[in-house]
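With one protein chain withheld, the remaining protein chains of the complex are depicted in position.
Let's look at chain A:
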Amino acid sequence: MRNHDDEAPRPDADGIDRRGFLECMTWAGTGVLWSLAGGLPSAVGLGTALAAETPAAKPFTFLQISDSHVGFDKPANPDALSTLREAVARIKTLPVKPAFMIHTGDISHLSKDKEFDDADQIIREAGIPVFYVPGEHDLLDEGQGKAYLDRYGKGSRGAGWYSFDLNGVHYVGLVNVVNLKAGGLGNLGTDQLEWLEKDLAGLSSSTPIVVFAHIPLWTVYPEWGWGTADGAEALGYLKRFGSVTILNGHIHQVMQKVEGNIAFHTARSTAFPQPVPGTAPSPGPMKVPAGDLRKYLGIATVDFVRGTEPLAIIDRPLAG
């Protein structure tokens, strides 16, 4: 595998460095065939599949949605609820129904029950399971995250971290928005890192891994707090795996990077854009002409397709 660190990215017309991205995603060769059965994806060992009649290779897709900030009503987007509604409508029109959805946090703006209720009501309309991790805006209740955990934390540990396996892919949801230290970045903490190390220990290195967390796990722009102080330790545990995809939110814009076998991706917000690092005095909500807002908002689909394109993340703005 080539290391892309020393190469300038070559974005596609849509701005995504897809060539470099696909080159690095190697788990097409793991002998797992993805297909959809009964509405849920199921993995079939290659041997079994060849012995039986070959099922049609169907893509397995899941979706990332992020930073809904339900309750936000400032000039950058006076109605974050209706743009979330548009995002969900967009999900319903996708050619392949995603198997499930990952929400990478900041569901609400101020952790109010009504904001969570409104978000849940709209997101439920997508009709697919949702896996959440909290953003810092979801832990602002009196109980400092109790409201979030009561609602979304079933089966999770600590501040809401967990993992699950679906058809040969191991998914890990991490929480890096609690116990933040003065002057610092996002933070996982020793308890969660210990848990992560154990969680990954028993897995074969050929297991594809998808990790999701709110704040980017790699350092995007420390001046704005866009990074995770102890993220490098988590990445250390992930290094031995052939395919690792890391999905984050928080920065309200698409950014991608590939480092060895690890592909990083951040999703757009469905509520408001934030500036490109260093181009504004602060990372506050970016005001764009009203007619352009939906070009800056959107969702991302992640496609697992057997053979040709092992993993592709497609960012889908709400408007072209």
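Heads up, the rule we're going with is that a residue touches a chain if its C-beta (ideal position, glycine included) is under 8 Å from a C-beta of that chain, and two chains touch if they have at least 3 such contacts; residues count from 1.
As a convention for this text, contacts and distances are computed from a predicted model.
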Protein name as given in UniProt for the chain not displayed, "Cupredoxin family copper-binding protein", "Putative MnhB-related membrane protein", "CoA-substrate-specific enzyme activase" or "ABC transporter permease subunit": "Cupredoxin family copper-binding protein"
Option from A:109, A:268 or A:294 whose C-beta touches the chain left out: A:109
Residue of A:183, A:202, A:278 or A:320 touching the missing chain in the full complex: A:183
Those residues of chain A which, in the complete complex, touch the missing chain: 74-76, 109-111, 136-137, 140, 180-185, 222-225, 281-285
